[in-house]
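Here the complex is missing a single protein chain, while all its other protein chains stay put.
Chain nomenclature is as follows: A and B, assigned in order of appearance, with residue numbering initiated at 1 for each chain independently.
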Amino acid sequence: MDFQIALFLVQDGATNGAIYAMLALALVLVFSVTRVIFIPQGEFVAYGALTLASLQSGQIPGTLWLLVVVSTIAVLAELWRCWRNGLPIGLHGFGWLVGYPLILALLLWYLPLASLPAFVQVLVALAVVVPLGPLMYRLVYQPIAEASVLILLIVSVAIHVVLVGLGLLFFGAEGLRTAPFTDASFEMGPLLINGQQVWVILVSIGLIVGLWRFFSRTLYGKALRATAMNRTGARLMGFSPVFAGKLTFLLAAFIGTLSGVLIAPITTIYYDTGFLIGLKGFVAAIVGGLISFPIAAAGAVLVGLLESFASFYASAYKEVIVFTLIIPVLLWRSLTSHHIEEE
Amino acid sequence: MSPRFSAVHLLVVFVVIVAAAPLLLSSFYVTLLNYIGLYALVSLGLVLLTGVGGLTSFGQAAFVGLGAYTTAALTGATVLPNWLAWMGGSPWLGLVAGLLLTLVVAVILGSLTLRLSGHYLPLGTIAWGISLYFLFGTMDTLGGHTGLTGIPPITIFGWVLDEGGEIFYLIWLFLFAGMLTTRNLLDSREGRAIRALNGGMVMAEAMGVNTARSRMVIFVIAALHAAASGWLYAHMQRFVNPTPFGLQVGIEYLFMAVVGGAGQVWGALVGASVITILKEWLQDLLPLVLGAIGNFEVIFFGLLMVLILHRAREGLWPHLTRLAPQRATARPIATTAEPLQRQVPPPAGEVILEARNVTRKFGGLVANDNMSLDVRAGEILALIGPNGAGKSTMFNQISGVDTPTSGEVLFRGKSIAGHASREIARLGMSRTFQHARLLPTMTVLDNVAIGAHLRGRSGVLPSAWRMDRAEEDRLMAEAARQIERVGLADQMFNEAGNLALGQQRILEIARSLASDPCLLLLDEPAAGLRWGEKQALAELLCKLRGEGMAILLVEHDMDFVMGLVDRIVVMDFGRKIAEGLPDEVQRHPAVLEAYLGDVE
Partner (left out) sequence: MNSQVGPILEVRDLSVAYGKVEALGSVSICVGKGQIVTVIGPNGAGKTTLLSALIGLLGSRGEVYFDSHLEKTPDVERMVANGMVLVPEKRELFGGMSVQDNLQLGAFHRYRRGERHLQRAMDEVYDIFPRLKERRRQLAATLSGGERQMLAVGRALMAGPKLLMLDEPSLGLAPMITREIFCIIGRLRESGVSILLVEQNARAALAVADYGYVLETGEVAMQGEASQLRDDPRVIETYLGLGKKHQDRLAAC
């Protein structure tokens, strides 16, 4: 391997690593606030990419219908809850659950989707897919918020399976690729840098800085951190774990969808691609013990580099290598962390 | 009709129906039943691993693949290298080789991943599940994604099982044998240790159970069940490819166990049947309704799974048993069984326990600061002090739950600081916990029997095949004796979780006594007891002291302490501030200041 190939591999690995870093941050966030191991994170990546691809081809994406159906169920669940607890039934609490999907559906129906500017298409894709996050929390995790991590994990796996099945139904088995945000490319010495890759890295750095400011400067961000540190303490301050859960899932869905939108022009995305991408974010998150943001981000870049070099040396065994890496990492983590039994 | 009779009756009817099935059903349904049997065998392993032991695995399909690929490679059309040629051709050698290979792989993976606590384990299983699957698909010797063909049928004494209706009997024989041995295993000394894994590990270790070994045992058993299923599958299909051994299928196996009722032996069969039949039915039906091609059944299963975990976490089987006649009543206690051997008690007055200058620091916080105390045979020593003074920490240093930063703990002259709590239990020290740690869904009798774990010997295989009954009778008789001794005889077959909090503490004392200790550590035994119960407890402790037992107790109820104990050690801020007879301690100025709050 000469220097140029190595540079190329580093560049490729760093781009993927940036994506894995964003996903790892979302996974760490979701786990530390809600104790949910968010396996369906990868599906948000795929849904984001494929929704954007549908929009670009002028079709109404299937995810819109999913949003409509899921919000309808959420409305019914809220009505049921009000009725059960004898609360007055009014729209104040969940008016947006009814209004938002309706307005969005009307918009998509009338807008000339394929001819919209690229950044509007991206916004629409985010608008369709991201709300699925808090809705998922409301319907799937909120009723069992007190369950053990294992039960929450099994539920996560079940939801992953459902979303992959729906992905096949909505987008078909064909892989899709979207138009890049930019066709620009630069030459830096021997290296040809693709504009989209710059986008990926810049956006992920921006996102990480933004999240850091959110968590250190705003009271809501602090409250989320407080929930992660001490759930009971946060509840006693009047910070509802339900609200924390929805907010966390909103952030995670946003990060996942955004990652999907970003990589769609450089990778062909299939309905089930998200899972493997998500799992690699996982490997990184686990390197950080599902708790530490900076270590998780560093782990993500490591995973990206490992993957790109593995695909050069032994492409058939790429996945085997990446996923086998997790076992020594897990072992190291469990040996260094204090052994406390979870009752 | 007695309830016991009808349960057995149902079982016989069921076996007869199964045996007659291939004769009556079309080959389509026989194949369906074959699949149910194969899947049930795998989820049976998960019942033990996940449902009972609380260890979730998404990677069982990889073990199925290991069993299938081993026999396929040995008996199929591939040309074996010379050093392996002698193994070729015979499916039975393939079974042995598959089980051995799985055993080795499971032990390696287990020793790597079973150390992982909590949720890291299932994540680990996802990782190696994926790795093994990609390995099957990429290794050229295993045929890549097209797989291996030319696998011969199984032959038993010249009878060739090449029809679905023939291998059917072998599959269901394996399944029934698996169900029988699993049921037996759970109802035994080893089984109680396994049932304690889910939420009772600290307690089980304190009772002398090697929980790491128990975890490995169920992990390996589950893997072997899966490998056996893979072997049967390979010789039924006569070819293998990687698809049925991927993570997706591993997830489905877990679904089966959870849907059926992950803690129940029969749940495996129910779950496998429901999922397999539904899948068959949905694959036909849903495309008709939805008018497209897709994996609709997985969407349905995923949602079903979420619904079950929301609404009926224990799965379907418990609901089914409610419809059927009551299960058989508990086994009677063999009161005539020969009592278990007892250790020779140390002579009264001998120093049993000696803590010398024990210090324990947590970061900057000194929880125990240069603590020394000793307890003699035939003596009750109380450790008192304000909440947060470090009494429970001291308990943990002595009982091996924690390790002192510096200092020494001698038990009958042997240094035990830093030893695992189960090794200390073996030496004759037994403890109760401040917040009762028991297994709420097991009976009082089973809970107490865990205490006698170290006084039995029977391992996994004798338990699975019911060769442990004589010893089991003796263990149960001992447990029953201790329950009567502490006055819980009328609660013997109740679930421990139904006892009042005070009674749960008493149960813990019975469990400790069942281990035949010479030193009892009691953490707040009188908390939550009513006056009369406290009197009874004091009487029991007096009696034990009379028999030469050494007792160390932490207690806040001064009435209880002052009237009962021989000596008192008072702690505050991790230090010993006074020691002596109850009367002396009550007048000690430092005690008055710390415990009662004098600031002058």
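Remarks
We adopt the following convention: a residue touches a chain if its C-beta (ideal position, glycine included) is under 8 Å from a C-beta of that chain, and two chains touch if they have at least 3 such contacts.
Please read all numbers here as calculations on a predicted model, not as lab measurements.
Considering the whole complex, the residue from B:389, B:448, B:464 or B:540 that touches the absent chain is B:389. Considering the full assembly, A:230 is the residue among A:57, A:182 or A:230 that touches the omitted chain. Within the set B:314, B:557 or B:579, the residue that contacts the chain not displayed is B:557.
Listed here are the chain B residues that touch the chain not shown: 386-389, 440, 497-502, 504, 524, 527-530, 556-559, 573, 586, 592-600.
Touching the omitted chain from chain A are residues 85, 219, 222-223, 225-226, 229-230, 232-240.
Note that only the chains that are shown with their structure count from here on.
Those residues of chain B that touch chain A in the shared complex are 54, 56, 58, 112-113, 115-120, 122-124, 126-128, 130-131, 134-135, 138, 199, 201-202, 248, 251, 254-255, 258, 290, 292, 294-296, 298-299, 301-303, 305-306, 309-310, 313. The touching residues of chain A, counted against chain B in their complex, run 37, 140, 143-144, 147, 149-151, 153-155, 157-162, 164-166, 168-169, 279, 282-283, 286, 316-317, 319-320, 323-324, 326-327, 330-331, 333-335, 337, 339-343.
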